[in-house]
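With one protein chain withheld, the remaining protein chains of the complex are depicted in position.
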Amino acid sequence: MIYREAGQYKTTYVSDSQIFPIAQDRYAVAALLVIAFLLIPLFATQYIFSAILTPFLILALATLGLNILTGYAGQLSLGTAAFMAVGAFGSFNFMTRVDGMPALVAFILGGICAALVGILFGLPSLRIRGFYLAASTLATQFFVLWALSKVPWFTNYSTSGVITTQKVQILGFKFDTPQSEYLLVLAIVAVMALMAKNMVRSNVGRSWMAVRDMDVAAEVIGFRIMRTKLTAFAVSSFYCGVAGALYAYCYLGTVEPEAYSLDLSFRILFMVIIGGVGSILGSFLGAGFIVLLPVALSIIVHYTGLPNSVTSNLELMVFGALIIFFLIVEPHGLARLWQIGKEKLRLWPFPH
Amino acid sequence: MKFRFTRLLAVSAVAVTTALSGALASAQEQFVPILSYRVGPYASGGSGFFGGMIDYFNLVNMSGGINGVKITWEECETEYNAARGVECYERLKKKGGGATVVEPLSTGIAYGILDRVGTDKIPMTTLGYGRSDAANGAVFPYVFPLLTSYWSQAAAMVKYLGDKSGGLDKLKGKKIVHLYHDSAFGKEPFPVLEAASKQYGFDLVKIPVPHPGNEQNSQWLQIRQANPDYVILWGWGVMNAVAVKTAARVGFPREKMLGVWWAGSEEDAIPAGDAAKGYSTMTYNTPGNYPVLDEIRKKVYGAKKGNLEDTSRIGSVYHMRGVTVGILYTEAVKKAQEKYGKGKALTGEQIRWGYENLNVDEAKQKTLGAAGMFPPIKTSCQDHEGSGAAKVQVWDGKAWKALTPNWITGDRAAVQKMVADSSAKYAADAKITPGCMK
Partner (left out) sequence: MDIEALKYFATVLAAGLLTGVMYALVALGFVMIYKASGVFNFAQGAMVFFAALTVAGISDKFGVSLWIAVPIGVVVMIVLGFLIERIVLRPLVNQHEITLFMATIGLTFFIEGLAQLLWGSTVRTLDLGIQDVPFKWLIDRTGILISQFDLIAAGICGLLVAALALLFNKTKIGRALRAVADDHQAALTVGIPLHYVWGVVWAVAGFVALVAGLLWGSRNGVQFSLTFVALKALPVLILGGFTSVPGAIVGGLIIGATEKLAEVYIGPFVGGGIEGWFPYVLALLFLLVRPEGLFGEKIIRRI
């Protein structure tokens, strides 16, 4: 009843090829953006901004990146954090070495650095598949972090390998309060998410999915495997790189390469799986879930009054158990739940 | 009847006033967020450290608080993870009237909140870790690498090794291996060691161990081949025990090894078993027993309010470090109360002043029941470290014993110059105008 596309006729090609062809989706996205840009800044506290929303958006962007690679192009990767690190240190170097470098351009250039590294480490995917590829992407993870800590040039000769990011300033406006940082991140993430949404339904996106579903078959019907896989690695790494730069610039401030550890890669993979493989919306849901779950858990167990040595361990156990539970109940992730909900809404209130 | 009534009135008036003053007294509270880690690879150290901190806070509260001001706290699990640490910090910083200090015991978290503590006006102490150049309070007004930073420690190590060889000039031609955790932490002492190597003419060989360091055969075979006079072990976590064990496996004498203090706890020595006998490390606490620890045992654990599950860990290295953090906090608050009003709950900004004007000399330590437990400390705006001294301790197979009776200080002037240079560079990069706060 509420969510019904019947009666929405497309009379022009333009209206037929919109990113959100269904009117309700358009309204929902618009409403969401209005809430995110206008309402939340009015009501949220500093804690919500700097500890929940900003990291959530940044990680959602990285998840989106990984989802492009894993969900759309079918290449499993455990090196996400390494690409983020490349993006962060790349941006840092552009900002440090080029006078008057605009922050946004530095983020994009950082993303491009990550994309180049992504292409390089994506090459083996032409030969290797499945878990062999996944385990090999760990090579990226370890090698990149090692290189960042070994080549002093990358960290501008900081003796310990720690960088302190410059303040972000765009057109004279300083982004130094949690609120403004949130808005900056939000704007970047919103634009990039829409771009991704658009990309996955273009011929690039379709070729990714063809390769994901069966690469030999895709090759036979004329997809160029190498180009397809490497664009997936490049685009995915670009997204991760920008996310990594934001992680350093708008979240942590001072970072060492170890901030982009294997742990972070795993967390982002979790977000992809829990959110829904091959879904843009799922990337956001998954990121939200994994960011909020530990916080919620730690608040809940805090009220049990048990000693902290117990609660900390319980927290970890419940986190693990919930993930398993989730995978068992809905292996296709939160996005799939949303889809089921939509189906229901379509028929509501007369399901039969 | 009338008489009774007045008496009743009087009694109830007294009751009301006591209740009120009680309410007022309990309103005098100060909040400390505790960003602890009790799970994960470093949980063994974390539980001791944060346990020590909480035990001392409990002791203070049981003895009437800091001039009547009670300390309240709340724990938040960080798992030693920078992102979670930042979340915990943001969650707790406004609680209970505002956080008054933060001590994360994690370099990553300390970096993550380095900028934030300045904006939020909450002092951060980093006892024995973190940025060494933060000792310059003109650039880092809210950061306090109290007692001894990594650079001071490295300088003290050189001094000790020099003394051991019979004088600093005897270091000439000697070979010292710096075996380090391949991370920001392990590379922190590079400038000091390199400068010392040039100055005293010893040969410095740097060998990194990739994280986590659970396999060190190749590093130790290299060391065996190089046959150095000393090995500085700058390790963390499992790397320490494995280093000591692997040293035994290649037959390198443990007496020639000198660990950083994060390689010098029971948690580092016990898993190495017999191999650790004779192994020595730096420390900013003199191992042993102190009246303050006895008091914690008696009062806090007697009342079943102790934080450690295993009471034999009271006075262990990490526990004592936690107690030290507690003592320094209390002293900083006392100092700040002298200026801003005795028995008043203070803000983080006011306590920052207390930290900057801290003076805990030996006499003071004695009254606290902690004579000689940590080096005497006197801070100022230029010197947020306040001491720069350390001791050397040795593992006798069962416990740590102090090896040097006195506190060792390295070349303070050289370190302070490095701090000044490095923090000036930081200030220029971050566009801060250095200046002392009032």
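A few comments on the model shown:
Chains here go by letter, A and B, matching the order in which they are written, and residues are numbered from 1 within each.
The rule is short, and it goes like this: contacts are C-beta pairs under 8 Å (C-beta built on N, C-alpha and C of every residue); 3 or more make two chains touch, one makes a residue touch a chain.
Everything numeric here is computed off the predicted structure, so don't read it as measured data.
The chain not shown here is touched by just one of A:170, A:214, A:299 or A:340, and that residue is A:214. For the options A:128, A:209, A:225 or A:281, the residue in contact with the chain missing from this view is A:128. Considering A:23, A:226 or A:327, the position touching the chain not shown turns out to be A:327 (whole complex). Only one of B:133, B:267, B:331 or B:383 touches the chain withheld from this view, namely B:267.
Where chain B meets the omitted chain, the residues involved are 38-44, 46-47, 182, 206-212, 214-215, 217-219, 221-222, 224-225, 237-238, 241-242, 245, 248-251, 266-267, 270-273, 275, 309-310, 313. Residue-level contact of chain A with the missing chain is found at 70, 76, 124, 127-132, 134-136, 138-139, 142-143, 146, 150, 214, 216-217, 220, 262, 266, 269-270, 273, 277, 309-310, 313-317, 319-324, 327-328, 331.
Note that in this section only the chains that are shown with their structure count from here on.
Note: centroid distance chain A to chain B, computed from Cα atoms, is 37 Å. Chain contact summary for the complex, chain B toward chain A: residues 36-39, 43, 47, 74-77, 79, 81-84, 86-87, 89-91, 93-94, 107-108, 111-112, 114-116, 131, 182-185, 187-188, 190-191, 210-211, 307, 309, 422, 426, 429-431. Partner chain B is touched in their complex by these residues of chain A: 46-47, 50-52, 55, 142, 146, 149, 159-162, 164, 166-167, 251-259, 263-264, 294-295, 298, 302, 307-309, 311-313, 315-316.
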